[in-house]
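Note that this complex is displayed minus one protein chain, with the remaining chains in position.
We just call them A, B, C and D in the order they show up, numbering each chain from 1.
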Amino acid sequence: MFPESLNFSIRKPINHFVDMLVTNYGSTFRAISDAILQVLLLIEGVLRGTPWWVVIIAFMVLAWLGTRRVVLTIGVGIMLLVVGMLGLWDQTMQTLALMTMATLISVVIGIPLGILAAKFRSVQRIILPVLDVMQTMPSFVYLIPALMLFGLGKVPAVLATIIYAVPPLIRLTDLGIRQVDHEVVEASTAFGGSPMRILFGTELPLAMPTIMAGLNQTIMMALSMVVVASMIGARGLGETVLNGIQTLDVGKGLEAGIGIVILAIVLDRITQGFGKPRRFK
Amino acid sequence: MFPESLNFSIRKPINHFVDMLVTNYGSTFRAISDAILQVLLLIEGVLRGTPWWVVIIAFMVLAWLGTRRVVLTIGVGIMLLVVGMLGLWDQTMQTLALMTMATLISVVIGIPLGILAAKFRSVQRIILPVLDVMQTMPSFVYLIPALMLFGLGKVPAVLATIIYAVPPLIRLTDLGIRQVDHEVVEASTAFGGSPMRILFGTELPLAMPTIMAGLNQTIMMALSMVVVASMIGARGLGETVLNGIQTLDVGKGLEAGIGIVILAIVLDRITQGFGKPRRFK
Amino acid sequence: MSGIQIRGVSKIFGAGADKAIALVEQGLSKAEILEKTGCGVGLRNITLDIPAGEIFVIMGLSGSGKSTLVRHLNRLIEPSAGEIFFDNTNVLTLGRKELRAFRTNRISMVFQSFALAPHKTVLQNVIYGQISRGTARKQAEAIGMEWIAKVGLSGYEHRYPDQLSGGMKQRVGLARALAADTDVILMDEAFSALDPLIRSDMQDQLLQLQRDLAKTIVFITHDLDEALRIGSRIAILKDGELVQVGTPNDILANPANDYVARFVQGRTAVHA
Amino acid sequence: MSGIQIRGVSKIFGAGADKAIALVEQGLSKAEILEKTGCGVGLRNITLDIPAGEIFVIMGLSGSGKSTLVRHLNRLIEPSAGEIFFDNTNVLTLGRKELRAFRTNRISMVFQSFALAPHKTVLQNVIYGQISRGTARKQAEAIGMEWIAKVGLSGYEHRYPDQLSGGMKQRVGLARALAADTDVILMDEAFSALDPLIRSDMQDQLLQLQRDLAKTIVFITHDLDEALRIGSRIAILKDGELVQVGTPNDILANPANDYVARFVQGRTAVHA
Partner (left out) sequence: SYCGDGNTLTFAGIGWESGDFITKVMETIFAKGYDCKTDTITGNSITLENAVATNDVQIFAEEWIGRSDIWNKAESEGKVQAIGDTFAGASEGWFVPTYVVKGDEARGIKPVAPDLKSVDQLKDPAIVSLFSDPEEPSKGRFLNCPSGWTCEGVSTAKLEGYGLGDSYTNFRPGTGTALDAAISSAYKQGQPILFYYWSPTAIMGKYALTQLEEPAYSDACWANLTDPAAKHEAACAFPSVKVAYGVNSEFAKAAPEIIEVLAKATFPLDQVNASLAYMVDNEVDAAKAAEVFLKEKADIWGAWVSPEAKDKISASLN
């Protein structure tokens, strides 16, 4: 195969670097971690503290406001009810808190970065390989140092989820804006629209279907991280799945898996509803 | 929380069903598995049997044909060389074989399904929730039964990779075709273009940027499955990552992770190159 | 050849067409129906004969339904009511295959908004109809190059639409329709973006085509001079209704009503 | 108000403009340069004064560079060479902010291809310029509704562009430019899709605007009647070059060359 004489390795320096970080900067990272944790606990507190039927109704209201579709609204209600009936209510709320936070942060990071990438070729050049790394570097490789730094539990889980889930949103925001009809943008420019006005009034609305496809993927990928999240101690549905599969209890894993799928569908349909222009509702 | 009186469970029936499948149809599934395995082994045999420098040159030629960009072509060469120098050549070729097969099958399945979804609302209605399930149902839930049916190793790994990686391609093919300028399609129709001619001559080329974004995501997601694949016994880079992280050897995990990232970038850049219309090369 | 017969065709745009079509029958105006149902009335109860081998001109106010009408002829739009016959076969009953054959061999179109394929060169756009029909690429390209030359775009055959000016795009659309070599050509304001020199050249070519090859040409224009020059017969639409049909002289001499009279007034002095 | 001065403006499209511009200076023809470098010559060395408060008409063959020229005036296109002055300030040196202010307050445009925002209603499209300028929405809508009425689109204000006919879209573009209420209005074949009735109505409105508010209007048209009717001055382009500028009568009486003569021949009899 490949001649061994050419080999080199970065193993030791990397391991030493991680060691050094943990030993010397552990407390700094812990402080950051605690701050993020507070927000998370707040969201979780609200979701878990509210009676289940209130949560279901709240989601149905959101679904209605977002989509104005009766069938979908009822569907959301039934799906959440099923989650409850499978005995997964509490886990679902914990996972929901984590996913809501991760999705929100992804949107807050992803859309602006996507816009920058669309506007500046240089940003795009730098960002694309980074996204490749974020999507394909196995989570555990960065999770191990992350959890040594931030401690076990929800915080590294949220970070890993964001790292893994944000790239499609960035990529598709970029693509969507680049695909906007050049003539329409030119007309806005000719009438003296400011860059911000053109962005918010013309480019983003016209790129919306593509951006929403990105958000859909971000939500899907976030929810596909639920199990990984619980591998580092985040509670919720992932834990149940893990427990099911580690004891070869496919049924148990499947039930919790269904919970995850339902969460994905509910979150996706509601966000897609809000992203659709009013005209087509 | 949620009242327990409403609970129900599907655990037992599912577990019994899986048991029944394994007991009664195990051999059938093994036969299917063997057929797939032969193809895989063939690809792998070629990749591993060829001297490393031939493989590198072959990839550089592909990169050149696809992109006509000198820097990128050299970049591909260097990256593959780095993989070799990290001592990961053999694992990389194994992973490459797996990923090539999974990506090819994803394209063969994904683009036609995406086209159907774009053409028929009914297909889209059915397909979308299925894709949600494929993307968010934790792989292990279906991997465990798959493992029992197909045995350990590459075959369930390829199946899991396809299940997880094909949805973005389907979704974005669908989106891309729906977004094609209606007037252009209308003109083709008016001149009596057959559905096939319109599809291949007008819709697919115009949807290409979006479809290629889907293929990019498919490749990224396939490569993010490498570690999961080795959890069920597929050889390659994932094995090294797994070994690294199981022994808290972040450096080792990172090296193999870099190998995965490089594979992702190489595969992505080459496919994107081939997907770009000649005019913009 | 027995031309095209349009029989009682109405077209309502928007959801709830049934309700709107009832109102159309009650004789409510376009604006009233728009307000009541949110539906746009495209055409109301058009009955019209387009003889074969003639240049048939359609005129009318902007928004009066001209484009909608010609799009019915090749079934890009399905009527809400009515029937359309082409050589005595009902176009609306054509199956998918027959419709395709009909479109490749019998009828082609110049679109008001050009509708060029942005990813194809001028030449590729122009030969689309021939290729659809199965002509060999070489032969199709020869035909295409000929038409490209005729519309004055030689040298631009390998350019893409986004590198052309408005009028050049329109000429590509024109060449595409003409190169398809069909019996009927629908021309929706096909000369609107052309300068007078090229335009009169194109008019001459059209007349020649009609004379030599007996093509049926349905021609929408806003230019009365043009209509008078090339039209064998002129139809005038208003708010989706057919107001008058006749030869140019008929119309100039006996305008059916005030609207038509105003429409043609600018030129009466010159040509009457 | 001292109008617009265009000084030695050339525009080359495509990569390798430097090489092409040298060939332009050597006096090679547009077709030769296209063949040699693959670059399109949009404009070559145009020097032209557009006086304030006039309707200035630009005519010329399709592809002769008319759209390219007017797009330079609001800097949608940067020239490959030359300078453009507006009220004695060089438009090319404007900073980003100044350019924006210039576009919101001083100059608006009707696009040949309409370029409407497909996701906005007619009204939202029409008030875009006012909103950009910071006018309160209510007030902007009042202005917008007025112009929508003037172009004959009342009742369509909440429709979307894809529900309109070609001419209706053009009128939305027209209303958008007029509602912006700027000193200069660039009109690129702004009436090409309109029927004669609406068109003459629009011409009247334009003349009135120019008379009452002393707007400067740069108007591209292919219709010589129109040019003669509304133009204070006419410029004629050919292959990117300026062939003649003058009052309508000048041009009809003393065409600079054969090209111009052919260009105006159809109408000389009527108006001379």
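FYI, a residue touches a chain if its C-beta (ideal position, glycine included) is under 8 Å from a C-beta of that chain, and two chains touch if they have at least 3 such contacts.
Here the structure is a predicted model, which means the values were calculated and not measured.
> Which chains here touch the chain that is missing from view?
So, spelled out: the chain left out of view touches A, B.
> Return the single residue from A:Leu88, A:Met101, A:Val180 or A:Met231 that touches the missing chain.
Once the missing chain is taken into account, the touching residue is A:Met231.
> Have a look at B:Gly75, B:Pro129 or B:Gly153 and name the one touching the chain we're not showing.
B:Gly153
> Taking the full complex into account, find the residue in A:Leu128, A:Met148, A:Leu237 or A:Ala264 that is in contact with the omitted chain.
Within the whole complex, the residue contacting the unshown chain is A:Met148.
> Among the options B:Glu44, B:Glu239, B:Glu255 or B:Asp268, which residue touches the chain absent from this view?
Among B:Glu44, B:Glu239, B:Glu255 or B:Asp268, only B:Glu239 touches the chain that is not shown.
> Would you write out the residues of chain B that touch the absent chain, in ascending order?
On the chain B side, contact with the omitted chain comes from 143-144, 147-148, 151-153, 230-233, 235, 238-239, 242-243, 245-249, 252.
> Determine and list the chain A residues touching the chain excluded from the picture.
11-12, 15, 19, 22-23, 26-27, 33-34, 37, 41, 140, 143-144, 147-149, 151-154, 227-228, 230-233, 238-239, 242-249
Heads up, the rule we're going with is that only the chains that are shown with their structure count from here on.
> Applying the touch definition from the top, give me the chains sitting in contact with each of chain B and chain C.
none
> Where is the C-beta contact count highest, in terms of which two chains?
A-B
> As a quick test, compute the distance in whole Å between the mean CA positions of chain B and chain D.
Chain centroid spacing, chain B to chain D, equals 52 Å.
> Indicate the residues of chain D shared as contacts by at least two other chains.
Within chain D, the residues that touch at least two other chains are 113.
> Provide the list of chain A residues touching at least two other chains, using ranges where the numbers run on.
Residue numbers touching two or more other chains: none in chain A.
> What graph shape do the protein chains here make by touch: line, ring, star, complete or other?
ring
> Name the touching chain pairs, would you?
A-B, A-D, B-C, C-D
> Going by the contact rule at the top, pick out the chain D residues touching chain C in the complex.
Checking each residue of chain D against chain C gives 13-14, 31, 34-35, 40, 59-64, 66-68, 112-113, 152, 155, 159, 163-168, 170-171, 188-189, 192-200, 222-224, 262-263, 266, 270.
> How about chain B: which of its residues touch chain C in the complex?
Going through chain B, the ones touching chain C are 181, 183-184, 186-194, 197, 201-202, 205-206, 277, 279.
> Name, in rising order, each residue of chain D that touches chain A in their complex.
Result: residues 74, 76, 100-105, 108-109, 111, 113, 115-119, 128-129, 131-133, 160, 176, 180 of chain D touch chain A.
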